[in-house]
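Heads up, one of the protein chains got dropped from this complex, but the rest are sitting where they should.
The block that comes next holds chain A.
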Amino acid sequence: VRCQHYPPLRALQASAALRRASDEHKKEPLTSSSQQHFDSPPVGHQPEQEPQGPRHSYTGQGGQESEDYESEEQLQHRILTAALEFVPEHGWTAEAIAEGAKTLGLSVAAAGMFHSDGSELILHFVSECNTKLSELLEKEQKLVQLGEAEKKPIDEFLRHAVEARLRMLIPYIEKWPQALSILLLPRNIPSSLNLLTSMIDDIWHYAGDQSTDFNWYTRRAVLTGIYNTTELVMMQDSSPDFEDTWRFLENRVADAMTMSNTASQVQSTGEAVVQGLMGAAVTVSN
């Protein structure tokens, strides 16, 4: 993935913190499987493996930066990823971002690049989790295609996907309610909603949903409902390894399945009833 375009003709100054992209040898491509929906920006990746080495100064030609340089956005991603480890202690705040910047060798003032309520940090985290989920589902799909694993039935698949995604919250579970409330701020709703719908979309895609009728909407609405309610249950769950939450999830998914069966049953029953009425009406009229 080529680094993004940034304003040309900077002065001939050594950029202090932006590093050559060649240092970052692993650039994860946007998951190819996400067909249309994924808007997620190129995500910071496995920071633990990246060398936190000295920054190279750019002794280049003219005032132009070469394409190898990382852009401001990528640096921001790195800072946010580094900040995640301080969230359990400081919460989703500018302080956590400042600590993250410190570990990268930057001044704490770099946290000023972000909003002081930590919105970007949370959105970044959510986006990273969604990417991880996609990768997980992609891997499993490959295994199924290669015949090395059994294809799961729909309800089990959905349960597995939602559980895997919610488990990613466990290290941050104490501060997650705070994050949820920030995601609901009017300013953040477009982005958070976008991330949520893409994730749900992704899960259905891997579940094998190829509907093109109204079912597409009902399926997504149902799964969004399941995901959100399970998330809330998880917030106040104190059972060992959150078993109560997973049981709740199992029940909701089962409900959803029965509901769809019931729906088709109701439809056929309805048709039968209508036919019966028509017959009766014809009989009476005769």
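Keep in mind that, in the parts below, contacts are C-beta pairs under 8 Å (C-beta built on N, C-alpha and C of every residue); 3 or more make two chains touch, one makes a residue touch a chain; residues count from 1.
Keep this in mind: contacts and distances are computed from a predicted model.
A single chain of the complex does not appear, and UniProt lists its protein name as "COQ5 protein", one of "Proteasome subunit beta", "Prolactin receptor", "COQ5 protein" or "Bifunctional peptidase and arginyl-hydroxylase JMJD5". Screening A:95, A:120 or A:201 for touch with the missing chain picks out A:95.
The residue touching the chain not shown here, chosen from A:75, A:162, A:183 or A:207, is A:75.
Chain A residues in contact with the hidden partner, per the touch definition given at the top, are 7, 10-11, 13, 15-18, 55, 72, 75, 94-95, 98, 101, 104-113, 116.
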